[in-house]
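A single protein chain has been omitted from the complex, and every remaining protein chain is retained in its original position.
A, B and C label the chains in the order they appear, each numbered from 1.
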Amino acid sequence: MGNAALRKKIYVIIHGTDTPAGRRFDVVLLWMILLSTLTVCLESVPTYRRELSLFFRVLEWIFTVAFTLEYILRVYSNPRPLKYVFSFFGIIDFLSVIPTFLAFFIPSFRYIMAIRILRLLRVFRILKLTSYIENAQIIKSALMASMQKITVFIMTVISLVLVIGTLIYVVEGEENGFTSIPQSIYWAIVTITTVGYGDITPKTAVGQVISSLVMLMGYAIIAVPTGIVTVELSKVKVAAPDVDAGPTKVCGNCAREARPTDNYCSNCGHQLVNLK
Amino acid sequence: MGNAALRKKIYVIIHGTDTPAGRRFDVVLLWMILLSTLTVCLESVPTYRRELSLFFRVLEWIFTVAFTLEYILRVYSNPRPLKYVFSFFGIIDFLSVIPTFLAFFIPSFRYIMAIRILRLLRVFRILKLTSYIENAQIIKSALMASMQKITVFIMTVISLVLVIGTLIYVVEGEENGFTSIPQSIYWAIVTITTVGYGDITPKTAVGQVISSLVMLMGYAIIAVPTGIVTVELSKVKVAAPDVDAGPTKVCGNCAREARPTDNYCSNCGHQLVNLK
Amino acid sequence: MGNAALRKKIYVIIHGTDTPAGRRFDVVLLWMILLSTLTVCLESVPTYRRELSLFFRVLEWIFTVAFTLEYILRVYSNPRPLKYVFSFFGIIDFLSVIPTFLAFFIPSFRYIMAIRILRLLRVFRILKLTSYIENAQIIKSALMASMQKITVFIMTVISLVLVIGTLIYVVEGEENGFTSIPQSIYWAIVTITTVGYGDITPKTAVGQVISSLVMLMGYAIIAVPTGIVTVELSKVKVAAPDVDAGPTKVCGNCAREARPTDNYCSNCGHQLVNLK
Partner (left out) sequence: MGNAALRKKIYVIIHGTDTPAGRRFDVVLLWMILLSTLTVCLESVPTYRRELSLFFRVLEWIFTVAFTLEYILRVYSNPRPLKYVFSFFGIIDFLSVIPTFLAFFIPSFRYIMAIRILRLLRVFRILKLTSYIENAQIIKSALMASMQKITVFIMTVISLVLVIGTLIYVVEGEENGFTSIPQSIYWAIVTITTVGYGDITPKTAVGQVISSLVMLMGYAIIAVPTGIVTVELSKVKVAAPDVDAGPTKVCGNCAREARPTDNYCSNCGHQLVNLK
């Protein structure tokens, strides 16, 4: 009984935002995620890695222990632990802590440790509870509505760069840096998206004429996705969420936000714990 | 009689999508096209070409034989074979297989074999039958409606880059990489479309001032095609296609999709075979 | 009398498009303008200039003589020749022929001859009579309507690049290629407009952080002119021009298109010759 009460209390702290403890937990977690992400970034800088080796190792273990503890508590307090473990955020949580433990056994530092950057994605679980979510929903539904049109557009662009890449490969040839069709397609994408690195550039007159046409084409083509998204965005109507309708609830299984009156998650059917 | 029945049956398999055989044919063809395009790309990589020479040659012949067979069946089953042969897709189909046969006689590998990339375009015949076509139509009609405005825009940009190119040629001169007016125009296009390779850049102070003005101009100018397409896209109304009105029919001559009740192609007047 | 009739006849041929002679004159002139522009471009290519020196000189004199003749006829047939001479197109016409004559006396080839590229602008006088004019008008009025907003935008961007340029100059310094504030401002413009030549790039960590912020800023900022122009374009209503209301008339003074019933140019008050 005391056990069930404890689990429920932990669950409320971890998933709720309307109790002082729950809010404090979210703020601390947010900062730890951001700090640990920053640590992963700075640790990769060669000079820092050499000179601050110990400092980073200690910091890393603090974060790992904290996140491991959090992970265990999440599994423990969840009414359906297995479903959580194999959910999107469950896997992200696991991948956030496992590299540090693995680094004991496997020497190749870089490849394993880089996985920890995925910790950053955990920020989105916390942000799900903020007022930003409504705006994210508007953008998301506009993008979803224009998905098919964007797909058609991207497919057309891909066909275009394949043909253009092959053409420039034939025209410029290996002696001007266009060593293969894949490389020439890479150049075509760099050009049509107006990125323009300049690592491979046309040298012959014909190649420069083709490039110019591709650029003007890219200039006109960029209008299409913009037009699509703009039109969809202007159509989107969002039902005003009843923000003051009571304490916020979050599904312990899939982290989907729930209405206070919900008893089951509308996304995964998981039974919701009643916040006091 | 048996001959005519066979021709009709082949025709239905090749052009229809509502019979299991027709759908299977499309799926197999789609994968073969994508795989053979990938092969053409990878074959052009020098290391692969050297080491996997035999593998590529065998693969190439499998694709060529299959596509040649398909081409023969298309000609054979088509009620008006000549019209098919000289249609857009007829020519693409022919160009997809002929380079491999020509490579026997002509040694210059690169130039002939690159034509095979056009195989990719055959994908669009199959895609014509999918749900994407409606969205492609919306984009296409928006682009068509804004064609004249885009043309005016492109013409203005071309005049602009001609004058700007000449100006920078005079200001920077051959000693700074602006070796001729065509090359300087190429630079102007690279700059005004915000591609910015950096293979030719202004070195003098005056040249950098002109460049800055061109960039700011390009920044404001890019708004024009986007605005045009957006406005047209917001106007486009598409009549809902009656997707459930029966089996899909495709013109055997020009690959235009036809309504199930059509007897003649609305595009080229070609008589349509009735899908039993 | 015969003189006045001749002048009127020449005027009609040069300015009208509804007589066969007038249309033929326009087509020939259009091709001569495009060809002479191409000649100016190709002549600047060092190898062509050396090897085809005579060919270009002969071609140049043919164009110059033809354009000079046209210029004399325009002045001669115009009821108010002085006003034509000092009009925009009058000056362009003059600048199109004078460099070739000047090249006799002044040796510095490049600087004088480049002026001839302005010949291209004469194309727009002919295009004024085509169906493109309506679409050009739509774009023009949208740009005009958004002129003030675009100016505010460009001014803000200029202030931004001045402050950013100075900041990066202080941070990166002369040793990393940011040799002066004007050069750093040039870099800021190259970056914020997403051109990105890469001739000057930040080397220090702080400089790269500032660059990243500038790029993300430029990414969001580009939305503003696009939004402005799109909104204005969607507002533009163009009165349908009465295209079939009779022969086209053009002001001999300012090249503005006039309604067939007009007696005086609506732009400059110049009396219009009646196309018999």
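Following the convention adopted for this analysis, a residue touches a chain if its C-beta (ideal position, glycine included) is under 8 Å from a C-beta of that chain, and two chains touch if they have at least 3 such contacts.
Just so you know, these numbers come straight off a predicted model, no measurement behind them.
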Across A:Asn78, A:Ser96 or A:Thr230, the one contacting the chain not displayed is A:Thr230
Out of C:Thr19, C:Thr68, C:Ser141 or C:Gln208, the sole contact with the unshown chain comes from C:Gln208
On chain C, the omitted chain is touched by residues 148-149, 151-153, 155-156, 159, 162-163, 166-167, 169-170, 173-174, 179-183, 185, 191, 194-198, 201, 205, 208-209, 211-212, 215-216, 218-220, 222-224, 226-228, 230-231, 234
Per the touch rule stated above, chain B touches the missing chain via residues 194-198, 226, 230
Had the left-out chain been drawn, it would touch chain A at residues 37, 40-42, 44-46, 110-111, 114, 117-118, 120-121, 123-124, 127, 131-132, 135-136, 138-139, 142-143, 150, 153-154, 157-158, 182-183, 185-186, 189-190, 193-199, 222, 225-226, 228-230, 232-234
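The working rule: only the chains that are shown with their structure count from here on.
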Between chain A and chain B the C-alpha superposition rotation, given in steps of 5 degrees, amounts to 90
Given over half shared residue numbers means same and under half means different, the chain B/chain C interface is different
So, in whole Å, the Cα centroid of chain B is separated from that of chain C by 33
Among all residues of chain B, those touching at least two other chains are 153, 182-183, 185, 194-198, 222, 226, 228, 230, 234
